[in-house]
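Can you keep this structure in mind? I'll have questions shortly.
Note that this complex is displayed minus one protein chain, with the remaining chains in position.
Moving on, here comes subunit A:
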Amino acid sequence: MKKALDEGKLILIAIPVLLWTLLPIYHLFVLSISSQEAMLAGTLWPAKPTLQNFQIVFQQQHYYLTNFWRQMFNSFFIAITTGLLTLFIATFAAFAISRLKVRGGRTIMNLALATYLIPAAFLAIPMYKAMGSYGLLNTQAALILAMVALASPYAIWVLKQASDKLPKELDEAAIMDGATSLQLFRLVYLPLMKPSMVVIGIYALLLAWNEYLYAFLLLSNEKAVPLAVGLGLFLSADDAPWNLLMAAGLLYAIPPAVIYYGFRKNMVGGLTAGAVKS
């Protein structure tokens, strides 16, 4: 009886939370299958649902969507490159700090944590200025480097914590067998860190995928911007075709959803890997 009551309470909380979470997605979907007239009618479900909006998006038939596929590719390119670079930097840094115990490692960890505490938006203008000084403005490299800079502190922190949990005896055994540092890294460390690396790679990838402010500031050319910025053009007009924006937005939301659900087991395992020190 008590169990049933507890479950009932949980359900009472869960249902509003679920509805609240799904409501924007519902609106996104409903508008994306509505015609222009039905979109503005304020009904819960369009009288004549249509896939016309998706057709227009796929075929880039609206003026604001002329670079849709190019911008989608840019989003993939920037997100994947950011994910890989962050992973590269963070894995090596965590290995050096956690396993090789390099001097100053603790200071680097503290600095990494400190930079993570500064909101990314505060760094936007300094970053813009820095990229301008290096002549990198209006290049995708600028955005990728900025994203890597933003993602790395957290990535190093999580990987270092996860790395600390690995038994030291494994390293000692490998060293006894004559392994060099790089062999230790490649043959012992990397295979054991795989779940955490997956989660950090996805974290950096999604950070870059969802980024708007830096992408908007650092890139100017319509053909170079990611789709998030490209879709911002819809807000130019006070008569924006919201149904097309929602259809394009729905398509843009699919890849991160697929990635998340594809790797959700690793996500949970990886995120909790550094949570508790053994």
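Quick note on the criterion: contacts are C-beta pairs under 8 Å (C-beta built on N, C-alpha and C of every residue); 3 or more make two chains touch, one makes a residue touch a chain; residues count from 1.
Everything below uses one rule, namely that contacts and distances are computed from a predicted model.
*Asks:* From the names "Histidine--tRNA ligase", "PadR family transcriptional regulator", "V/A-type H+-transporting ATPase subunit F" or "Carbohydrate ABC transporter substrate-binding protein (CUT1 family)", which one matches the UniProt record for the unseen chain?
*Replies:* For the chain not displayed, UniProt's protein name is "Carbohydrate ABC transporter substrate-binding protein (CUT1 family)".
*Asks:* Suppose we count only contacts with the excluded chain; which residues of subunit A make the list?
*Replies:* 35-37, 40-42, 52, 55-56, 59, 61-63, 124-125, 128-129, 132, 134-139, 141, 216-217, 220-222, 232-240
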